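With one protein chain held back, the other chains of the complex are shown just where they sit.
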Amino acid sequence: MKLSDIGVRVEGGGPPGGLGGGAVAILHEVLAMLERLLRTGEEAAIDLRSLPMAPGELDALAAALGQGEVDAVFDGGGRSRVRETAVHGVWWVEHRDPDDEIIASFIEITTVPAILITDPADIRRGIDGLRRRLAQDAAGREERGGQANG
Amino acid sequence: MDPLLSFARGPMLQIAIAVFCFGVLWRLLAVFLLRHRRSRSPARHGRLRALIEGALVAGTRSWPHKVFIRRTGYGEALGYGYHLGLFIVILLFAPHIVFFKGIIGVGWPALPSSLINIIAVLTLALLLAVLVRRVSKPVLRMLSNFDDYFSWLLVTATVVTGLMATAHLGGPYHQLLAWHILSVDALLIWFPFGKLMHAFYIFPSRVINGYTLARKGGAS
Partner (left out) sequence: MAEPDETQTVGEVLAAQGISRRSFLKFCAATASMLAMPPLMGRAMAKQLASMRRPSVIYLSFQECTGCLESLTRSFSPTLETLIFNVISLDYDDTLMAAAGEAAEKAKDEAMRKNRGRYLLIVDGAVPMGNGGVYHTAAGRSAEQILREAAKGAAAVVSVGTCAAFGGLPLADPNPTGAVPVSRLVTDKPVVNVSGCPPIPAVITGTLVHYYTQGKLPDLDGHGRPLVFYGNSIHDRCYRRPFYDKGQFAKTFDDEGARNGWCLWELGCKGPVTYNACATLKWNDGTSFPIESGHPCLGCSEPGFWDGGSFYSPLATGKWGRAGEMRPKEVAAIAGPAAGVGALVGAGAAAWARGRRRHSEQDSGGEED
C-alpha cells in the first residue's frame, strides 16, 4: 500500500490568503443559525444566488466549509448534489438543469435537507408499484407452475 | 423607450437645433452686415498686414495686462478654467463624440471616461465659484442681469445632469439621460439670444477691432 492510497480528509481550512469579507460574514450567519438549530430545532437556509459575491469568494466559502461524510446525488430534471460539509448540520445543496447549468444553490442548516426526505405521496406510489410487481410475479410463478405440472 | 427620453432626443432636439441654426445665423448676419463708420485717417498699414496684426491682437488681448491682473486675474482664471473644462468634456467624451459624429459625419478619439468625470466635477466647482463671485462682488452684482444668471443656469444644469446621468445617481437612468438632453435642448434654444453668442462673436470681434486699429497704426 502506497502512502497516496491512504484516504485523507482535509478539515475545512481557508485558502492561503484567508477568507474574503463576504465569506466570513456568511460563516458568522451560519454559526448563528447552527446555534439556533441546536437550541430550538429551527431550520434555516441561505440562497447563495441572492448574495453578491466577489469572484472566488464562493470557492473560498466552499473550501472553508469543506467536505463532510455525506455526498448524495439525485437525478430529477438534471443532476442535483446534496452534501454535508465538514461542519455537521451545514449542508450544501446544488441543483442543476439537464444542461448541467446551476439553477439554484443553497446552504441549508438542518438535520437533513428536505430534498433527501422521501415524500409520502412518492411512498404511496412505491407501494403501488411494488404490490403490482409482486402480483405479477405471483401470477407468473403460478403460470409456470401450471405449465410444469401439466 | 421612455416617452420623455424619446421626446428629448427626437422632436425637441430637432426643434432645438433648428432654433439654434436660425438664431445664430440671424444674429451673426444682423451684426456683421451693419455699416461701419468710415475711418477718416489715412491707413498706416496695408490690409493684409493689418489683418495679421489684428489676428495677433485677438491672442494678446486674451489675458489681462499686468497692471490689471491683481484685480481681474482670479475672475479670468475661473473663466478660462471652466471654459477649458467644458471644451474637454463636450468634445472628448465618447458619447458626445458619437453625437457629433451624427451631425458632421466624422468622429475622433476620446479621453478615458474616468478622466472626463474628474474634469467635469472640477468644471462644476469652477462654475459654482463663478456664481459666488458674481453675487458677492457688489459692482458685479449690480451689473448682472437676467441673461447672466440664466445663461449660467442652463450651462450648469447641463453639467449637473450630465454628471448625474454618468454616475447613474438620482433616479432611473432613462430619466437622468432625458433631463440631460433636455438641458442641452434648452441651452441650444437660448444660445443665440443671450450672452452665449460670445462664442461666435468673440474672435471675429477682436480681430476686427485689431484690424481697424492696425490700419490706423494703433495696434500692438
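Order as written gives the chain letters A and B; numbering starts at 1 within each chain.
One rule holds for everything that comes next: contacts are C-beta pairs under 8 Å (C-beta built on N, C-alpha and C of every residue); 3 or more make two chains touch, one makes a residue touch a chain.
The shown structure was predicted, so the numbers you read here are calculated from the model rather than taken from an experiment.
> By the contact definition given up top, give the residues of chain B that touch the hidden chain.
With respect to the unshown chain, the touching residues of chain B are 1-3, 5-6, 9-10, 13-14, 17-39, 93-96, 98-99, 101-105, 110-114, 116, 168, 172-174, 177.
> Contacts of chain A with the missing chain: which residues?
43-47, 49-50, 74, 76-77, 80, 93, 95, 97-99, 101, 103-106, 108, 114-115, 118-119, 121-122, 125
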